[in-house]
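One protein chain is absent from this view; the other protein chains keep their places.
Naming follows writing order (A and B), and every chain is counted from residue 1.
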Amino acid sequence: MWDALKDQGSPLDASFLNIVLSNPEKRNALSLAMLKSLRSDILRDAESNDLKVIIISAEGPVFSSGHDLKELTEEQGRDYHAEVFHTCAEVMMLIRNHPVPVIAMVNGLATAAGCQLVASCDIAVASDKSSFTTPGVNIGLFCSTPGVALARAVPRKVALEMLFTGEPISAQEALLHGLLSKVVPEAQLQEETMRIARKIASLSRPVVSLGKATFYKQLPQDLEMAYYLTSQAMVDNLALRDGQEGIRAFLQKRKPTWSHEAA
Amino acid sequence: MWDALKDQGSPLDASFLNIVLSNPEKRNALSLAMLKSLRSDILRDAESNDLKVIIISAEGPVFSSGHDLKELTEEQGRDYHAEVFHTCAEVMMLIRNHPVPVIAMVNGLATAAGCQLVASCDIAVASDKSSFTTPGVNIGLFCSTPGVALARAVPRKVALEMLFTGEPISAQEALLHGLLSKVVPEAQLQEETMRIARKIASLSRPVVSLGKATFYKQLPQDLEMAYYLTSQAMVDNLALRDGQEGIRAFLQKRKPTWSHEAA
Partner (left out) sequence: MWDALKDQGSPLDASFLNIVLSNPEKRNALSLAMLKSLRSDILRDAESNDLKVIIISAEGPVFSSGHDLKELTEEQGRDYHAEVFHTCAEVMMLIRNHPVPVIAMVNGLATAAGCQLVASCDIAVASDKSSFTTPGVNIGLFCSTPGVALARAVPRKVALEMLFTGEPISAQEALLHGLLSKVVPEAQLQEETMRIARKIASLSRPVVSLGKATFYKQLPQDLEMAYYLTSQAMVDNLALRDGQEGIRAFLQKRKPTWSHEAA
């Protein structure tokens, strides 16, 4: 169901994992099959030292329309519904717990769980024609799970208005409120996304991994515990081979050579 | 003390509860009597299946000037002071815990506990001439309780500057920082507020109620617990009569007919 991005505008190697939502006829609905595929794609190469960054993009004018509503009928039953939402939550948490940064590249409408997917990525770049909406309330299914990711990205009143009215916000509004990292014209979307991805791919994988894990770990803590955890992480980072190489290279005014070794 | 909004520009029915701060000579100060009246107004019809949305607005050029300072003198005494703040906090928490969304419609200055009231609503629409301030520090009474609602709506540095300097922010700044959901010219304030209210009134009450309660429940949780709670809520939502009707209507390409039944 997922193909590697073909025309990347730049040679790709094992540093990049491109995950493409490629079911545009179904508006890239996040069916259970699609979610399982996404889960295994995200997990693919997670432990490879070569992998530096993941990019999630989509074919067609809709990034993703969210859950497949045919899977949420009464006939499918409660257990099936539970599996859908459980798998979806698992995908979102895998993104956060993944050792490398995950970038969403959005070119079009992201709806409900599709909006949740964008909000769950570490970085999100969108074309200026993109828009974002959590319209479940219109069809009697409040976007409570998308709300988890949304509420952690934007101010409360922005999230609540989106959730209660189901109305879309533009890419510019999404940028303003923190749902997106960057908005560019459609023609520059791939270039800008790849610029960020290449930058991340040029860094030391264990340094970035430790940094990402530490960031999310300290986030819910009080200030004292957050500083305890991160001060420890800084010391551990300096003890990494790449931590020492980086400081040394800086003081010697040369480019660092990363080993990407985990210790 | 509170009158129903008279000239609503649209026929009102039991779906809407209009609460109007209507003591403009006193700048709609939140005296203890006013707070108790507000509390009973908010509780009125809370359990009625007809009620879909609450709108809080105000008469006169000041939305609300906050607590009545005559009630906070030394002569009134500590117990009276405690009752004022306790009742105020109760009102703010009732708004959050209410089964239907509460919209603030602001046309003018909202000060101290008045600003807190706006920040505590789920949605806030304001005219562009409105402004917001927490000036207690000027008269030796730091706006600590308003700061609770403010700090949960805007970035920390915005809240702290407002609290430490007592200076007002404009409606546009309030929108930018997340205190407001929408800013419109004064002439369109009622129309825009009612547009949002009517939209919410057209939805299924038990779906919106479950969504609102779930949103605030997941908000302080870590990601795993938040997804656990909300995945459960999604399954429960689908089991609601209106959840099933909504999905069915969508797949059958017709408008849903809500029963508003709680199960």
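Basically, a residue touches a chain if its C-beta (ideal position, glycine included) is under 8 Å from a C-beta of that chain, and two chains touch if they have at least 3 such contacts.
All of these numbers come straight from a predicted model, not from anything done at the bench.
Which of A:A29, A:L69, A:A113 or A:L203 touches the hidden chain is settled by the complete complex: it is A:L203. Checked against the hidden chain, the listed residues B:L32, B:A46 or B:L69 yield one contact partner: B:L69. Only one of the listed residues, B:A33, B:A46, B:L160 or B:A249, touches the absent chain: B:L160.
Those residues of chain A that touch the chain absent from the view are 101, 122-124, 152-154, 176-182, 196, 199-200, 203-204, 207-208, 210-212, 214-215, 218-219, 222-224, 226-228, 230-231, 233-235, 237-240, 242-251, 256, 258.
Hidden from this view is one chain, which touches chain B at 69-70, 72-74, 78, 81-82, 85-86, 88-89, 92-93, 96, 137-145, 147-148, 151-152, 154-161, 163-167, 176-177, 220.
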